[in-house]
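Reviewing the structure listed below.
With one protein chain removed, the remaining protein chains of the complex are shown where they sit.
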Amino acid sequence: MSSAAKPGTTVKTTYREAIRAALREAMQQDSRVFLMGEDVGRYGGCYAVSKGLLEEFGPERIRDTPLSESAFVGAGIGAALGGMRPIVEVMTVNFSLLCMDQIINNAATIRHMSGGQFSVPLVIRMATGAGRQLAAQHSHSLEGCYAHIPGIRVVAPATLEDARGMLATALADPDPVLIFEHAMLYNMEGELPTDAGAVDIDHAAVRRPGNDVSLITYGGSLGKTLSAADMLAVEGIDAEVIDLRTLRPLDDDTILTSVRKTQRAVIIDEGWRSVSLSAEVAARIAEHAFYDLDAPIARVCSAEVPIPYPKHLEQAALPQPDTIVATVKSLFGESNV
Amino acid sequence: MTQGEIKDIVLKELVSIAPELEGEEIDPDLDFRDQFDFDSIDFLNFAIGVHEKLEIDIPEVDYPKMSSLTGCIAYLESRLSTTAKE
Partner (left out) sequence: MSEFLMPSLGADMESGILVEWMVKPGERIHRGDTVAVVETVKGIIDIEIYQDGVIDELRVQPGEKVPVGTVLATLIGEGEEMAVQQEPKAPEEKAPPEKPELAPIPPPAEPTRRHGPRISPAARRRAAALHVDLEAVIGTGPDGAITVQDVEQVSAETGPAAMRRAIAAAMTRSKREIPHYYLGTTVDLSYTLTWLERQNAERPITERMVYAVPLIKAVALALGKVPDLNGFWVKDHFEMSESVHVGVAISLRQGGLVAPALHDVQSKDLDTLMQEFHDLVNRTRTGHISLSEFTKPTITFTSLGEQGVEITYPIIYPPQVAIVGFGSIIERPWSIEGHIESRRVIKATLAADHRVSDGHSGAVFLNTVNKLLQKPEAL
């Protein structure tokens, strides 16, 4: 995408290509930016996001790392401390368990523990989620765990605009930002304005306005939630769909404004429900919008099992449009809306 | 006053107490109480209305004679002719 693109025109692109465009633009505009991770260089990225970037920017700026998350995330923290603007790619959130100590104990704390003398302007990108039959150890949605940690920001782009625009804003943040890209979204196609640029990472977005129930979700579950909203419309239930976009900090205002209007809330989260992001959103709604609720808060999450390998079981374990629809309908009891 | 005129007045008074009777068929021989749930105040209002329209006194002991449409018309006819004679 050239910077001389005509405003008002769109181009057909994919989520993957939008991220790639964001990476290229970041690298072109700031020489301190570099990309580091497993297979990002020669292989072009496990999900082909960085395909062609090594040829364009060279091995100093597109750096293949060994299979050692703790080491290369640590190196990223060090590079950020040293004045660079690294983008560290951890292949999937599943592998980030190996560098959780670096993220939680170093990246998240250094500003605080140095009394503000140092900051870690690091961006970590991770693929997340299930749906490709990669079985229990490779299908986690752990962004909720990271959203628990003070000192970092956590975002989840679910649209082409956000895939294209969140990276620049994350790089501009002087503190660590984790970007979670749902693996099933990379092939998502759509139209993107040719002049699409940076987007804010402070607010949730109302993707579909409605009056009867607030469906609150993020990332890979947004598409399913919008499908569910269409199915509910046929049955006379007008759903409002909120894309959280930022998981830490949560945009309380958008969430609560919506729930106060619709008086019903359903949270859709691919993580498991216990001790989860969905639990946090539910708690905040109960704390601040209790007297506006006309039905109990509901959640649609993955079944409380390690994610299965066989396709039919994996699909049965994940949130789906029809389970979302059924949950919403249960909030209306016998009354016909 | 003809029997027809008396009947009209009686019906009008009944309807003023029980508006739902408007245009309905009334069994002339059946007790008001049984037909349309008249209680003592209803009957009192009815009797007062008839008393005012026909300008005759209706002693309490005669109330039972006025308990049906047929009875009403017969009683009032005789009372009117009696009064006229006086």
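So that you can tell them apart, the chains are marked A and B in the order they are listed, and the count of residues begins at 1 in each.
Heads up, the rule we're going with is that contacts are C-beta pairs under 8 Å (C-beta built on N, C-alpha and C of every residue); 3 or more make two chains touch, one makes a residue touch a chain.
Quantities reported herein were computed from a predicted structural model and do not represent experimental measurements.
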Omitted-chain contact residue, chosen from B:L11, B:I26 or B:L44: B:L44
Touching residue (missing chain; options A:D30, A:D64, A:D251 or A:D292): A:D292
Option from B:K7, B:R33 or B:K53 whose C-beta touches the chain left out: B:R33
Contact set of subunit A toward the excluded chain (per top definition): 263, 290-296, 330-335, 337
Residues in subunit B touching the chain absent from view: 18-20, 33, 37, 39-41, 44-45, 47-48, 51, 57-61
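As a convention for this text, only the chains that are shown with their structure count from here on.
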Inter-chain centre distance, subunit A versus subunit B - centres from mean C-alpha coordinates, in Å: 86
